[in-house]
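For this depiction, one protein chain was excluded, whereas all remaining protein chains were kept in their positions.
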Amino acid sequence: MKQTEIHLNPVYLAITDKALDLAHFNRMVQQQQGEYGASVIFTGSVRVSSAEKHLVAMSLEHYPGMTETLLQQIIDKAVKRWQLGRVVVVHRVGYLKPGEPIVFVATAALHRREAFEAAEYIMDYLKTDATFWKQEHYRINGVTKDVWVEAKQSDQQRLKRWQQKD
Amino acid sequence: MKQTEIHLNPVYLAITDKALDLAHFNRMVQQQQGEYGASVIFTGSVRVSSAEKHLVAMSLEHYPGMTETLLQQIIDKAVKRWQLGRVVVVHRVGYLKPGEPIVFVATAALHRREAFEAAEYIMDYLKTDATFWKQEHYRINGVTKDVWVEAKQSDQQRLKRWQQKD
Amino acid sequence: MKNDKITVSVLFFASYKQLLGVSELNVELENGAIIADLCRKLLENAKNNEKWQQVFASETSLKIACNQTLCDPDKGLQQGDQVAFFPPVTGG
Partner (left out) sequence: MKNDKITVSVLFFASYKQLLGVSELNVELENGAIIADLCRKLLENAKNNEKWQQVFASETSLKIACNQTLCDPDKGLQQGDQVAFFPPVTGG
């Protein structure tokens, strides 16, 4: 019996100052998954605010070299913990307008549970470990204000879920 | 200050015998999310098996009318439990080949936690409550065999996660 | 004048439909009948055929819906009700 074998490099990782081509990254996990029939895609975008305190744009800075290493370490831990057919992690840096995607994290697994858990695990550690920093550019009553985003305690709390099981 | 307001019907629900247009459904949650900057997409596809017991195709049957009501009830519960800007639930019926998507469940929320939880909640209840039935068509040593998929105890177990918090 | 008979429509899905070779039929019952009476009547009509016994004996897996809402065998029936029998669901 002739059979088409599909060989994929399971991990794709990128940090880019170009707008994320979501359609392209979606296809990476939703197509040709082979036996890994369950996929989860997380996309985080700059929110479009409608309040008085109007978010005009966001700047994203990172530590080149260290960020890639840290993200690869997070992915390695996920791949060790769950059987994954595909992992895609893409993070935007530079100047972003409202609505533009910041982060794309996707996983393909044999069962939905693994796909959900692995995607959430990668996002949780990316939030607390990866060397990215966000600055928000607001326009408040006609005046521009730049605010560095503060780290959230709730993000540290989220890690407990994974550490208890480690 | 002029501002473009984006009004979305937050819920899209469909059962179809046509191949799912994933690019179209992806856009529904990844674009124009407004302040709901966190989105999660789950896609479940017919797996491409590489074993001796070769999966040739899958047939999906449902109870028209009842299925739509049940799915709407699941979505209503999710929308009540989490603040969601978008919910897309699409389920395929009919004859499917390996690799074809069966189910698409997506959510957009203010924060990633809500988006992940709501998508997983909808999938968990869809698996146990919605009136769909799967039949797998195998070819084993040249002989075709049709097997009705059995319900998994693990799917019932998954619901406990949500019931404890209810 | 009170009608002492009701007619309900019956649906079978998935493996039950395939096993019994029937997806839909109408059944006449006494007024006041419950779903358990309907099951008994269906078995009688099938002359206690093994396949029908198999479906209605599987109490742990047999699911029943009346007018598209899940229910128990003691649910009372009304004229025109739609009763569906099906195995545990396996979508997604």
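Residue numbering begins at 1 within each chain, and the chains themselves are lettered A, B and C in the order written.
By our rule, contacts are C-beta pairs under 8 Å (C-beta built on N, C-alpha and C of every residue); 3 or more make two chains touch, one makes a residue touch a chain.
A quick note: this is a predicted structure, and the numbers were derived from the prediction, not measured.
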Visible chains that the absent chain touches, using the contact criterion stated earlier: A
Hidden partner interface residues of subunit A, rising order: 44, 60-63, 65-66, 69, 91, 102-103, 123, 126-135, 148-151
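Following the convention adopted for this analysis, only the chains that are shown with their structure count from here on.
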Most distant chain from subunit C, judged by the mean position of its C-alpha atoms: A
Inter-centroid spacing, subunit C versus subunit B (mean Cα positions, whole Å): 29
Between subunit A and subunit C, centroid-to-centroid distance (C-alpha), Å: 50
Sequence positions of subunit C contacting 2 or more other chains: 92
Subunit A, residues touching no fewer than two other chains: 112
